Structure formats: structure tokens, C-alpha cells
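Everything on this sheet refers to the single structure shown next.
One chain of protein is taken out of this complex; the other chains stay put.
Presenting subunit A:
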Amino acid sequence: MDEVIFLEVLEGDAVQARHRLEKLPVTVGRGYTNDVILDDPKISAEHLRVERREDGAVVLRDLGSVNGTFNVQPWARLAEMVLTPDARVALGDTVLRFRPRGFVVEDTVVNEAAAAPRERLFERPRAFALTLQALVAVAFISERVTQFQKTDWGDLLLGSVLPLGLTLLWAGGWSLASRIARRSFFFRVHATIGGMVLLGFALAPPLFALLSFSFSLGSGLGIVRTLLILGLVGWGLYWHLRYVTRWRGRRVVRGLVIASVGVLVLTNVSVLLGNEEFSEALEFPRSLLPPVLRVAPAHSVDSFFEDVTPLAEDVDALAKED
């Protein structure tokens, strides 16, 4: 080992504290007489010493500690050990690592952002205000249009501002996480992302109702809807996480893909296994819109009732299945 070595107190894989050992010998223990003091109750007052032997090797020597000192890999109690680069020893509940000054660090991680960071949509100064305004407007319209009872203005007002409140609350949570992990709140960014996702959720049902009605689309829309919801949630979580962690984009994407595949599989596990729950429900599209929005042609009564035969064959096959 070099003349100068570093003693690192580890916490998991991360370094909790790093001590530069310039002159040997160095004593380590809980007592205040030591060069390196470790506040671990299972460590003896004078626990171990790092010193240079006559032959020049740097050795670690246990000073007759109560609980002993252990080499980590392979696990073995030791009285004396020649330190090699990256050697790890355990004492009490603490793990120490020794590294020479000549330790070669990994290459610098190349920042994927361009030199002049591209301004993202939701970082633009007006995106925040516009998103929240759009959210309130869309919530008001959808609340108004889907409500066919006598207008209750209190409910209508509450219904319009509720998404806004939810968005701000949601953004607050993410902001705290950002603050903890990245020392900055990014509140407006989080609020804009959350607002956009909610906007997507507010706009999707009427869009699907329109598609389902106008083109008389049925079961095919179900899977599209699931994918769209997953995509929307995934997009939102991706950007929230980008402002909370310092992970590379690709890593976040990988995590989200695994999570959404997991969710898809878990929620559809019975369908994938071919088990259909017994249900008296009738599954067919229910959206009715003003007749002018209809694009799909109307079939003749003949062709409509011709489809009874394949339907009967369908349910007969179901009856035979189990």
C-alpha cells in the first residue's frame, strides 16, 4: 500500500465517512485517545491499530478487542492482516474499507443533457398557469355536460376546482421528495406535470366515448384504453422521477416498464389464465351521443339478427369449456 491510505466507514455500499491516514500507526476505537473514533457500542475503546511492519507492509492488528475484528470476504476473525487495496473489515456493526491514494476511480458519467439545456415544455414560464387554467376549464365543462340533474352551482364549483386542489397536493408531495433528494423544490414543474396527466384523464373518456359511438367500436377499445392510461401514468411518473432522482432517463424508463408490465399482468392474471369470473353483466358499449356524430353506417335488421347464430355458438363453446 501507499504511504497515504484512506479509511472509509461504509454504510451499505456508500461511504459514510472518510479518514485520511497520513502517518502510521493509527489507532481505531471508541475511546477518545484514538486517531479515528467510531461511535459503535460494540467496538472496544481501543480496538485496532494500523501500522507499518518492518518489512514495509501495512498491517491491521486487533488490540485484543472484546468482539473481535473480521475480514469480510471471506468472513474470518483476524488478529493481524496485511492491508490490500479495497480490503474490508468488520468490527462491531461497522464495516471499514481501506483504499490507497492511487485508487483509480471510474470514468466520469457523461451528462446526457446538451450543453445548453433544452427547455422542457413544462418548464416554460407560462406552462404552469396555462395547465392549471385548462384543468379548471375542462373540469368545469365535463362536470357541466355530464350532469343532467338540476344544476347545483355549489357542486359544479367544487367539481371544477377539485382537480386543481388534487394537482397542487400531488405536486407538493413530489416537491418535498425533490427537495430532499436534489435540494430544490421544482414545485411548478411538478404541478405542471401532474396537471397535464390529470388533463389527459379528463379528456380521455369523452374521446373514447366519441370513438366508440361514432365508429361503433367495441371491445378493441378496451386494450387501447388500458395502454393509454398506462402510458399517461408512465409519462407523468417518468418526469416526476427525473426531477427527484439523478438517474439516467433510460434507467427510469426501464423501472417504469417493469412496473407497468407487472401491473398489467397482475390485473389481468385471471384473463391470462383463461378464467372468466361469472357475471350477469352485459358487455357492450353504452355511450350514446347526438345522432349527428355517428359516422359508422347502420346495418339492416337482417344482418343484425344474423349475428345471433355465431353468438349462440360462442356461448355454447363457453358452456362446454368447463
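The rule is simple: a contact is a pair of C-beta atoms (placed from the backbone, for glycine too) under 8 Å apart; a residue touches a chain by one contact, two chains touch by 3 or more; residues count from 1.
Rule of thumb we're sticking to: contacts and distances are computed from a predicted model.
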{"item": "Record-based protein name (UniProt) of the chain missing from this complex, from \"CO or xanthine dehydrogenase, Mo-binding subunit\", \"Serine protease\", \"ABC transporter\" or \"Cysteine desulfurase\"", "value": "\"Serine protease\""}
{"item": "Residue touching the undisplayed chain, where the options are A:14, A:76 or A:145", "value": "A:145"}
{"item": "Touch residues of subunit A, complete complex, unshown partner", "value": "144-150, 209, 213, 216, 218, 276, 278-292, 294, 296-301, 303-305, 307-309, 311-312, 314-316, 318-319"}
